[in-house]
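Here the structure comes first, spelled out in structure tokens, and everything after it is commentary.
As you look at this complex, bear in mind that one protein chain is not there, while each of the others sits in place.
Now for chain A:
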Amino acid sequence: MKIKTLLTASAMLALPASADVIISEYVEGGSFNKAVELFNTSSNSVDLSTYQLKLYFNGKTQASVIALTGAIGAKQTYVIAHSDIDPAAHVDFPTNKLLFNGDDAVVLENDGAIVDSIGKVGQDPGSEWGNGLTSTKDNSIVRNANILTGDTNPFDDFDPAQEWTGFAKDTIENLGQHTADGGSDNGDGGDGSDNGGGDNGTGTGNCGESFTAISAIQGTGTTSPLAGQTLWVEGIVTSDLQAGGYKGFFIQSADSEVDNDNNSSEALFVYHSADDVNVGDRVRIQAVANEYRTLTQLSTVSSIEVCQSNQALPTATVFTLPANDTEREALEGMRVTLSNTVVTDTYNYGRYGQFSVASERLFNPTQVATPGAEANALSALNKLKSIAVDDGLTSQNPESLPAPAPELSAVNSLRSGDTIPTLSGILSYHFDQYVVFPSGTVATQASNPRTMEPKIDVKGNVRVASFNVLNYFNGNGQGGGYPTARGAKTEQEFIRQRDKVIEAIYAINADVVGLMEIENDGYSTTSAIADLVNGLNAKHNANVYAFVAPVNGSLGDDAIAVGLIYKSARVSPKEAAKILDTNNSPTDEQNQPLFLDNKNRPMLTQVFTLNDSEQQFAVAVNHLKSKGSDCDNLNDPDLHDGQGNCNITRTRAAKAIGQFLNNELTDVPTLVIGDLNSYAKEAPLTALADAGFVNVFDHLNKTNTYSYIYQGELGHLDHALANDALKDQIVDVTSWAINADEPRVLDYSMQNQQAVHHTKFYAPDMYRSSDHDPVVIELNLVQAMFGDLDADQDVDRNDLDLFLQQITAGELTDMRFDFNNDNTLDRRDVRGFMQLCTRSRCATE
């Protein structure tokens, strides 16, 4: 081994080195937070196609090689990062090959020549090189500004303290920009006098002397016409984000200093936190103008002076949605005011302190528009209507979330659909999107308040619900078995989840509940579905609910399954449940099964009988393949028509469902429920409509409903569909908005949370018990009416006509119609039939 190491070392050292590019930052954090930043110290662009990053794991001398592509501009950075790094990180070259954990050497080569290195090839240091913050494990280390050449000997001892400055674990804010003596990633530097003449400012730092107008730096395009130049600038500080991770502040020209061009912004972000400033300060700055991820900013501040304090802030500009990028760019960095916005997306509010607002609630395109061009056009329009609102902090999982005031909590939620009459702040561009940094408290209105129970206006005699229970996994059912495959990570998390789900189902108070995403672990006393039923019955203090167990004791082999629970005093299963899977699926023209149970969860169908009337109805529970992962192996890719991945797989399953139910349950009032992972206008719903299953929401004219929010867009993934025998016996339907509208941070999970969050953001109530809203369907199953031959719930002249036709044709054999008891069904019984009429003189409706 030693000989081999020496040979390898000799070969490597024999090659010449290049001094143009160095490793300027190394991030070794949690999860996949791994990154290596390169910095071009030269004044010329460097082609990276000849560069390779080599990783030597655990003292090995054979490397894992990452071939680089692209180019790195003069004084610019280039970040190679793991593909799943924190999305807030600046990344130029994502790769899933960038894996190291502190004891692995990293070597940068150009065309075989060693350019720079971290660690010592051939040595396993145990866990890390260095110590404390300045080490290669669980830290981020940034090359000191005076280091302009790389460590071209990867076999010598390595101590990061010599050339590096350490930062805490998961510090990613420095990625994408680097300060080096003699230059930075923000330009050539310069001393100001280079740009002191003419339009670009003066060479002195005296307040009030000439300076470059901010609007001139912004220009009217997407990038600054003065990028790379060192300039003198004056402006009023309008927002101070120096302490929150953004490490800077916004300045805006005073009202008297603006140009008359609405296409050029009057404000800038100043990347500088070394000197404290306050909102209202008029500051004079010498710094380099540049574009940082398309945000025009000043950085590498060489001089800053507060000229005056407590200045009146520039007037806020009215910003109206929808707005395109050009319109937004023209206001970049400026104070703006938005009126009458509505909260549309809180999914990542807890993680990044960011939520979205829009000019109105936005529907998922394929919920309301035909997939394809129409849906894509709506998608584009939706984007113009929304914008993010950021808390001004780059840290993840902030301790406090400021909206709604005083702060978000389990009992003070920020729900999608809530409104903000007036939103004032700074319009900026960060992390690849336009955002508003609010000025002061965001005054929200609870326009979409929580409700304690589903709103059912018309009561029937049977209630059915469909509920995706967000991976309800109960470990081994005996208090252990955590973390589970898809659900709770700990028993404590499961208890939190269980309490929420039980509260929700208890409040729904349905006679039959179809479940999705319940652990597929059978039907024993330790199973997840038994646990859920036990919990519900404990809540009721009685054995109210029971569950349906398939005869063969299993339902496919996925980690999750659908399920059915029911109130045994109200309904009874009739015969064995029916299962649709690949084995018994209807087939296509090529005799191939339409339903694939390795993608879709097998469908569970149960016919129930109402205990007090013996009326029958069937409930078929579904959970079709999601849009998230691809079905490329089935030649079923995302066609970018709005329907996402696996649309063919879902559509074929829907056809199978329709055929199966029509064959197996002819004339039985049947309700198809579940998470079809398809919005209302998508092909699977069309296939079910073609099979005779009507969308109950449409049938009852329930508009603007939804069960799920994805990226701020509303839609129904969860459905209720009825066949012809049932549709007119459904009297009401609702999607109970207890989950989709709620911030994800209010769910049971304790992951990515600080200790203070565990109580602040959690309550054992039904809100955010899942990511899907339950769908509640109210049936009024009507007893078959004697004499109602046309089955329209009355007996009238039309039935009289049918009666006469049938007795004339000899088709009627039910001797209950022999009203005159002459053992013959004939016209002499018409008079008796008339007595059945539900309205005077057998009038029709």
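We take it that a residue touches a chain if its C-beta (ideal position, glycine included) is under 8 Å from a C-beta of that chain, and two chains touch if they have at least 3 such contacts; residues count from 1.
In this section, contacts and distances are computed from a predicted model.
J.: Write down which listed name, "PEP-CTERM sorting domain-containing protein", "protein-glutamate methylesterase", "ABC transporter permease" or "Superoxide dismutase, Ni", is the UniProt protein name of the chain that is not shown.
T.: Going by UniProt, the chain not displayed is called "PEP-CTERM sorting domain-containing protein".
J.: Which of A:148, A:161 or A:830 touches the chain that is not shown?
T.: The one listed residue touching the chain not shown is A:830.
J.: Of the listed residues A:22, A:501 or A:800, which contacts the missing chain in the full complex?
T.: The missing chain is touched by A:800.
J.: If the missing chain were put back, which residues of chain A would it touch?
T.: Touch set of chain A with respect to the missing chain: 797, 800, 804, 808, 819-820, 827-828, 830-832, 834, 840-842.
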